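Here it is, the structure in full.
Only one protein chain is missing; all other protein chains are in place.
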Amino acid sequence: MNNKKRFYEYGLIEASFPRGKGNKISDVPGVRVGHVTKVEGENVRTGVTIVDPGIQNLFRNKIPGAIAVGNGYGKLTGITQVEELGTIEAPIGLTSTLSVGAALQGIVTILSGREALGPIDGPNVVVGEVNDGFLNDIHVDSINVEDVENAYKNLTEDFSVGNVGGGTGSRAFSWKGGIGSSSRVIKVENKTYTLGVLVQTNYGGSLSIAGVPVGKLLGETDFDEFLPGNLGGSCMVALATDAPFSSRQLKRIAQRTFLGLARTGSVISPTSGDYAIAFSTNRAGVEGVGTKMLLPDSVLYRFFLTAVEATEEAVYDALFAAETMRGRDGNVRDAIPVERVVKIIKSYRHAA
Amino acid sequence: MNNKKRFYEYGLIEASFPRGKGNKISDVPGVRVGHVTKVEGENVRTGVTIVDPGIQNLFRNKIPGAIAVGNGYGKLTGITQVEELGTIEAPIGLTSTLSVGAALQGIVTILSGREALGPIDGPNVVVGEVNDGFLNDIHVDSINVEDVENAYKNLTEDFSVGNVGGGTGSRAFSWKGGIGSSSRVIKVENKTYTLGVLVQTNYGGSLSIAGVPVGKLLGETDFDEFLPGNLGGSCMVALATDAPFSSRQLKRIAQRTFLGLARTGSVISPTSGDYAIAFSTNRAGVEGVGTKMLLPDSVLYRFFLTAVEATEEAVYDALFAAETMRGRDGNVRDAIPVERVVKIIKSYRHAA
Amino acid sequence: MNNKKRFYEYGLIEASFPRGKGNKISDVPGVRVGHVTKVEGENVRTGVTIVDPGIQNLFRNKIPGAIAVGNGYGKLTGITQVEELGTIEAPIGLTSTLSVGAALQGIVTILSGREALGPIDGPNVVVGEVNDGFLNDIHVDSINVEDVENAYKNLTEDFSVGNVGGGTGSRAFSWKGGIGSSSRVIKVENKTYTLGVLVQTNYGGSLSIAGVPVGKLLGETDFDEFLPGNLGGSCMVALATDAPFSSRQLKRIAQRTFLGLARTGSVISPTSGDYAIAFSTNRAGVEGVGTKMLLPDSVLYRFFLTAVEATEEAVYDALFAAETMRGRDGNVRDAIPVERVVKIIKSYRHAA
Partner (left out) sequence: MNNKKRFYEYGLIEASFPRGKGNKISDVPGVRVGHVTKVEGENVRTGVTIVDPGIQNLFRNKIPGAIAVGNGYGKLTGITQVEELGTIEAPIGLTSTLSVGAALQGIVTILSGREALGPIDGPNVVVGEVNDGFLNDIHVDSINVEDVENAYKNLTEDFSVGNVGGGTGSRAFSWKGGIGSSSRVIKVENKTYTLGVLVQTNYGGSLSIAGVPVGKLLGETDFDEFLPGNLGGSCMVALATDAPFSSRQLKRIAQRTFLGLARTGSVISPTSGDYAIAFSTNRAGVEGVGTKMLLPDSVLYRFFLTAVEATEEAVYDALFAAETMRGRDGNVRDAIPVERVVKIIKSYRHAA
């Protein structure tokens, strides 16, 4: 873990609900994240990140889940089964575009080792990706089954953000991006629930931080990148909660994460693969499983608001954590100048 | 038309592409808008707005269209046929929640009168609504077929914004809202296309204008309204363009309008009916109709960006145009204090 | 109610599960159906059918529901809210294409009378239709609010099938069709559930009854009707059950009804509005409502099989119940020759 101060520690943005203790997706009890980061030679700048819901025998003990599609230009696996059954049954993988097959095989291998799969058990695995090809040679088989197993072994609540795992070679706007995270604690009557978000940023637009047009003030030229001939980019979002919701409710929450991206300056580019994978660690939402009551739709507003705010903040977290990287063919992606950005935002604040 | 200065005339927000000459949806050639505004007695504060694509014999000469759903808590008609066939074949109606049936009948009546429908012709009509029940008694049959016919007779390029038509009794955040509009002119190679947006606002959140947290600075208390027991609210969006796009492309453009709402402070509340109805006045996108080439996906980024920006601006347009209104049971919805808001935003600008 | 023997009484088709006692949708406890049939002068041959789930204060006590779209060329209302919230909150209306607005207003009126709606309550009403324009002048305002109220007053478990209500002027293949119904009783462990289907047929193809190509053997010429210039037709399906299912599960069940139509010879024509509206009278599937356990997905196969079989049989029920009708401009739609059909089918059976 690097020593950079995290975005939220600068106090630049308000939260409608209190942050979780680590301000990470792993604040949701049980949820852990593992990275493998591959920085090799001149041209390999990639990795894989596993988000594990922390359920014993997850394949048997499926949890409620849903996937929202902001723009479907991505190689996500597993979506139709999540849509049909409303459940997640395997750890989630985030990696580089052409490593999806390897990540898929890696996660099946992990499940086979852990859960004594029967002869006809074919788990449904959700793997997402971003195209880190600016810094990374995506046509090299950088990620293999062993890497995925190692990411799984690295699962921890105290995971790093920035240039790690699936975010190793990725960007955000004109700068280096990567993995970011955030969480909130929400009260419903007497009970307290956590909602956490993890992002793997690789998209552009005109960067806005907490409403301040930081991109323009820094002379960002990202817009031109989206003109014909250039690729836009993607953002993967994983969203976890321990609140008892059905897959239908989780899908609605997941859809709000794209509004969080909008706040950062994204218009969800036509060539982006923007997906939000949401799950609840509470199994009550799986039909036939339990008699525990789900939360009613009437409480959803605060979870929607949280999904928006936590996603927005997780993107800034990735930006502030990332470090300048040189990669494929000498391409360089600079870290955002944190101190300058903080100054710009604060000068706005003073004015109000 | 009232004499209030329109939002964009204050120069508070940049546009990535130039505005159309009226900065309205009617800048798209052929498109016209007609209102009927009903302010009667203490309790009737409602109306109907017609958006007409301006195509001769529209029912026979269907145009490419698509509808995006931000949150489906609304009584929109006609969506499945638009989804199935990718076409719009009737003028679009925007009215109050319980007047949808009347608006539907009214538009069928208009088509029957204009287009000599055959004995089995049953046009598909898209009618959207917002719940203006705070100021308006929605259980009274305020809107009838004749009103809809009158709205149609009122079609004009030079339509009013604010407390008119379907926006007569509606709100935006803590203030009076209504109808707003905006447009942009986009160049693609040698050709110039217009994209225009019209909104019927009736939603809340924490108002942000061009990134400035205006709602909080004005002491907005709207958030509490969304707690259980209160209704959130809706935003209807109509989006027109003369660019030759297929219904698939129009749907993707329509989906971006919700990102524009996000910029204004909406999280797309769980009780909102947020729909974007998009159409192209160029029939090339209807299969079997013409040999004219459609624009490729590679130009979509600028239309996405425009959909976001024009929707955002149309909301501010509605807010700035609306006037304080007293209605049902003495309920009052105040106009936003325009001069104070302008000052707040400008003080931010100076600081940068 | 006419005295014709119902299809199932001929013993021509097997049922994988036992039929309910009336072999109708009203075998699901609480569910009732009401018709108003309008046969006036030469040109009015239409009506409205209400399917009521039988829940006290349904608007407040919403039930799990879902709508599947076989082909969306129809004027169905209310679908986006059912999709978003997974609930049905009003009786379902089935009528003629251009009477949807009237049916919508009628059902709102019924709810206002029964449920003391609050000032901002805007119920979501699902109304479906078929185009009965061959026998009926759809451009006349045949259905009004009072008719809908009368259909509601006529609610009964012992409703008629054939040329009644929304099926008054409709067809099936080359013959007169109308309303048909069927039901099954399904055991799951110690408990017994009922699934019932009601159809409003108005579609074509090449009629097959229980696998026998009856249409071809009767010299059916319906296929030609679907060539360009002719309208195909629609089938509305209402499906009720008292089994505790979520809206997700109900949607999957609803989707199977189209496979039942396929068995009768439909290919779901491009100009059909084929929709299946499914609901459970058990509220356990509404999030936040109860702690009762839903049935697991593992029992769905028998409900899928039942949805297919009951829909198929309900179509034959409509065909066998309908009677020859003369209508608009002297158009005539003949009843299927029941005795001849029975003979044809039986001769097949003997051969095996």
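Letters are used for the chains, namely A, B and C, taken in the order the chains are written, and counting of residues starts over at 1 for each.
Heads up, the rule we're going with is that contacts are C-beta pairs under 8 Å (C-beta built on N, C-alpha and C of every residue); 3 or more make two chains touch, one makes a residue touch a chain.
Because the structure is a prediction, the values reported are computed rather than measured.
For the chain missing from the display, the contacting residue among C:Val299, C:Ala321 or C:Ile336 is C:Val299, taking the whole complex into account.
Of the listed positions A:Ser26, A:Thr49 or A:Thr77, the one in contact with the omitted chain in the full complex is A:Thr77. In the complete complex, the residue from A:Ile138, A:Leu294, A:Ala310 or A:Ile345 that touches the missing chain is A:Ile138.
Touching the omitted chain from subunit A are residues 69, 71-81, 83-85, 97-98, 100-105, 108, 112, 117, 119-120, 122, 124-125, 129, 131, 133-134, 137-139, 231, 273, 275, 328-329. Within subunit C, the residues in touch with the undisplayed chain are 16, 71, 208, 211-213, 217, 223, 226-229, 232, 252, 255-256, 258-263, 266-270, 297-301, 304-305, 307-308, 344, 347-348, 350-352. Subunit B residues in contact with the hidden partner, per the touch definition given at the top, are 84-86, 245-249, 252, 287-298.
Simple rule for what comes next: only the chains that are shown with their structure count from here on.
Chains that touch both subunit A and subunit B are the following: C. Both subunit B and subunit C derive from one sequence, and where they touch, over half of the residue numbers involved are common to the two copies. Between the CA-based centres of subunit A and subunit B the separation comes to 33 Å, rounded to the whole angstrom.
Mean C-alpha positions place subunit A and subunit C at a centre distance of 45 Å. Per-chain CA centroids place subunit B at a distance of 35 Å from subunit C. Those residues of subunit B in touch with two or more other chains are numbered 71.
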